[in-house]
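In this view, the complex is presented without one of its protein chains, the others remaining in place.
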Amino acid sequence: MAATATGRATAASRGFDWREVLIWIGAALGFSGLYMAILFAPEEATMSHAQRIFYVHVPAAWVGFLAFGVVFLSSVAFLWTRQRRFDLAAHASTEIGVVFTTVAIASGAVWGKSAWGTWWTWDPRLTTTFMLWFIYAVSLMVRAYGGPSSQSARFAAVLGIVGFLDIPLIHLSVLWWRSLHPLPVVVRAEGFGSGLPPEMLWALLVNVAAFTLLYVALFSLRRAQMTAQDALSAQREQQRRHTAGPGAGMREGSR
Amino acid sequence: MTALTAVRHLLWKDLVLELRTREILTAMTIFAMLVAVVFNFAFSPSPADSLRLLPGMLWVTLAFASTLGLSRSFVLERDQQCLEALRLLPWDPGLIYAGKFLSNLLYLLAVEALLLPALAAIAGVRLLPAGGALIGVLLLGSVGLVAVGTLFSAMSVHTRIREVLLPVLLFPLASPVLINGTRATLGILGGWPWADILPGVRLLVAFDVIFVVVGYLVFEYVVEE
Partner (left out) sequence: MHSAHGRGSVQALALQEITKCFGPVQALRGVSLTVGDGEALAVFGPNGAGKTTLLKIAATLMRPTSGTVRILGADPSHQAPQLRRLIGLVSHQSYLYAGLTGFENLLFTARMYGVPDARARAHALLETVGLSHRGGDLVRTYSRGMTQRLSIARALVHDPRILLLDEPFTGLDRQAAMAFRDLLLAMRGTRAIILTTHSIEQGVAVSDRVAILVDGAVAYEAENGARDVGTVERVYAQCVGVPA
């Protein structure tokens, strides 16, 4: 995406903004997905209509993990190259990822309540998603309170790497833990690809595609915002320097 | 002169400082005892319950006590910018991590040596039959806690909210240690077949190996400017 003002203006005049195209496709998929989820997909045997929240829960969880994968890759790239754009990518993906993960957990809880009568079950996948949420939350804390941005960016990147490597270990640990204490109610795995009738599978895939496109669009938008904010700060700093003149005042971060 | 010797000297420095004042060890031990007592107030476990609750109480207590020692260990480097002085030394920054990791580990193990018998006595649980395996699990879990804890301690000491940030970072990321540690301890005390306990132990080992290596490698990014 064009980063300069002139670039953007040119792109706009050309009438082609790939982000816009994506949003349209995503919206189309989203609506189809909604239709399929509510009307097209057959009713599930044991849980009836409440089960349909599965078409929101699974894609949201998927995007939550996808976003964290992007955080990991951007973090590695940032520490390797020190280029700000990778830090911005990690930051944008963290913000969006936490939103989708929250949706995943909330929808999982609602599903649980309606299907099994409890707001929370320590289902392994749900638990791991919950831990992912915590890692996201801590990541945002580090960015907010981790000191000057040059420092907090590094810390957040380190956390992104450590967290990503940790997630499989957390999941395996929870799996072992739950295997020792089977739930009183048998939790059927969401059954991705395992024993789902084809209509359900299609509905699920369409929704997954829609959510993924939504993620990509939001991610790219947020990143563009952050880049613009950076450019604005840099300009302000230049202006301040010109008007202030040499030797005036103290600057933060330098001695 | 080898890197190993350098780490040995770093460890010497930390131990001399700590043994002179004993502030970290004292704080950790007393805090651990207090938490254990509070647990007993909260749960009032009967002798039958004790066996079931002891592992959880033990590991949660250790998790909290470790944050005390971990944060102190880098605070003392903050004073007079000693961490910067360490970075000036002609060594890979990862060695600073190695030195701190070892000293933090020793402090935690020392606290465990005192805490475990005390907890067992209070709870009326017999530890001896399981002795070796128990020590093994405690060691594995401690290595894991300290491996990530040292890294996060170095991070949080550079922020305004250091007392809050360290536990908030440590607990989610060290959750495999807590999960596997408690279950494995329970299994050992409960006399489960070895095959049932093994997956947890394997996960602890995997966690330790991965995060000691990762800690060593990324430490320089945490302390650089």
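As written, the chain order gives the labels A and B, with residue 1 at the start of each chain.
As a working rule, contacts are C-beta pairs under 8 Å (C-beta built on N, C-alpha and C of every residue); 3 or more make two chains touch, one makes a residue touch a chain.
Quantities reported herein were computed from a predicted structural model and do not represent experimental measurements.
Colleague: From the list B:Lys13, B:Arg162 or B:Arg202, which touches the chain that is not on show?
Modeller: B:Lys13
Colleague: Go through subunit B and note every residue touching the omitted chain.
Modeller: The list for subunit B reads 1, 6, 9-10, 12-13, 16-17, 20-21, 76, 79-82, 84-85, 87-92, 224-225.
Colleague: Touching the hidden chain in the full complex, which residues of subunit A are there? Just list them.
Modeller: Touching the chain left out of view, subunit A contributes residues 148-150, 230, 233-234, 236-237, 241, 245-255.
As a convention for this text, only the chains that are shown with their structure count from here on.
Colleague: I'd like the Å distance between the centres of subunit A and subunit B, where a centre is the mean of that chain's Cα atoms.
Modeller: Centres of subunit A and subunit B (C-alpha means) sit 32 Å apart.
Colleague: In the complex of these two chains, what residues of subunit A are touching subunit B?
Modeller: For this pair, the touching residues of subunit A are 79, 131, 134-135, 138, 141-142, 145-147, 151, 154-155, 157-159, 161-163, 165-166, 169-170, 172-174, 176-177, 180.
Colleague: Can you tell me which positions in subunit B touch subunit A when the two form their complex?
Modeller: 148, 151, 155, 158-161, 165, 168-169, 172-173, 175-176, 179-180, 183, 196, 199-200, 203, 206-207, 210-211, 214, 218, 221-222, 224
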